[in-house]
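Notes follow the structure.
Only one protein chain is missing; all other protein chains are in place.
When the chains are written out, they are named A, B and C in that same order, and each has its own residue count from 1.
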């Protein structure tokens, strides 16, 4: 079983989130996990075509996926034509400085993109955290997201300080969930 | 394998689409298919809780799911709390009079709803039809939808005249696809 | 100048948010503000038809507007046919227990709905709060929303304890902004 995590990170926060997703996926027996950063480098399309699952990650910039990640999405139109990703498992994650920060729009865009490729979409299966008087930002799924994993990192701090632990654990949970379901589906 | 199709239909067009989805699901060996109309009747929650896949269908009214279907969605919050639908396969379809008619907003809402329930989302795996000089409204997926199945029915015609054959075949394809993937996943 | 605020509230939290929007709108000279709750009562369509601006508010239930609010939206199809709301100013707000809670999907649905009516959409003009190391939940626009005003209320607390002050101030800001722009537009 091979799981590819393809992401863009502008300042390193989304890269931390991607590593957490990878950690979760690797915790499932029998999984080979490939972390693939897009943007400056040539995309290794073969790695994606041979994966059983592809997890997409992008920062939310101006309410949507980043331009470098969109470039990857546009370039995937050749793969789309060839229907190479049909029936693969897919999922998504995103980070931004704002709590909500229109991150849902990014996840919706990723889900629509995966659907164009004929992929199967897996979201989080977590109840929302930090939504009651006993909750805190330490809760798993503290941002209350379901279509994919959200993380929040302060605008004035580097990737050493964000995303915070709960967001990374939420990302890890997504990775584990995708790997578990991919194993079952395969 | 049990597949439930839960839908609302105001004038009968979406009911025709639901029947086509059911026909597609039934064409796969080993599938028991339940067609469940919501709105006036009590929802048979047990039928949904015991299904392996639930396909959601609603007309698009004012750019979103219909109020009766939303009532069903809101009432499912008890099931949501109990996490009864986690890991079930899900999918969606919608009909409206306009060609585009903001139907994507309805499908996005259904995908977000399924994600809240921890379900796995299956879209269409079809290339778009009627998008080139040789295409026509007779093409499969003639509206170019991917997150789910779209249909269009003229505002001045009853369910005898719409959705047209290509839209019903597209709905049938979705039902068959969901049943095939559910069998594989199970 | 007349500004109508039409909303549904299931447990009272969104009603508090609606009152804050009204307070902001009333702070602008020359404005008559009408707070209209939908759900149990007959909708006073004349009040809406004669308004210069209509602000829509709904809790986010299962990732979308509530069923009673959707019922109001569906019933507005008669007004839509008659094009009575074309060129009116519009805006939206929503409350839920989760921080993000798919509230953006609700606001997107409201914006699409207003566009169907030919209305002009006004969002927030605030920078995001609580998005840096010196920020807190006390910040204006602490949830980082732009298409409309978001509020969060704990699931285990009544409307006396939520939405919190910063969310109510954000709602008030939206009301003031809509009234100011409506005056200018009129």
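Everything that follows uses one rule, which is that a contact is a pair of C-beta atoms (placed from the backbone, for glycine too) under 8 Å apart; a residue touches a chain by one contact, two chains touch by 3 or more.
These numbers were taken from a predicted model, which means no experiment stands behind them.
Among A:24, A:92 or A:109, exactly one should touch the missing chain; which is it?
A:109
Identify the residue among B:15, B:28, B:143 or B:174 that touches the chain left out of the display.
B:143
Pick out which of A:67, A:86 or A:165 touches the chain that's been left out of the picture.
Checking each option in A:67, A:86 or A:165, the one touching the absent chain turns out to be A:67.
Quickly run down the residues of chain B that touch the omitted chain.
Looking at chain B, the ones touching the missing chain are residues 63, 96-105, 108, 128, 130-135, 142-147, 150, 152, 154-157, 161.
Write the list of chain A residues that the hidden chain touches.
61-67, 70-71, 73-74, 76-77, 80, 102, 105, 108-109, 112-113, 115-116
Across the whole complex, list the residues on chain C that are touched by the chain not included here.
83, 86-87, 104, 108, 111-112, 114-116, 118-127, 146-148, 181, 184-185
Following the convention adopted for this analysis, only the chains that are shown with their structure count from here on.
Most remote chain relative to chain B, going by C-alpha centroids?
That would be chain C.
If more than half of the interface residue numbers appear on both sides, call it same; otherwise different. Which is it for chain A and chain B?
Both copies touch with mostly the same residues.
Could you state the distance in Å from the CA-based centre of chain B to that of chain C?
Result: the chain centres lie 30 Å from each other.
Which chain B residues reach two or more other chains?
Only 108, 112, 115-116 qualify.
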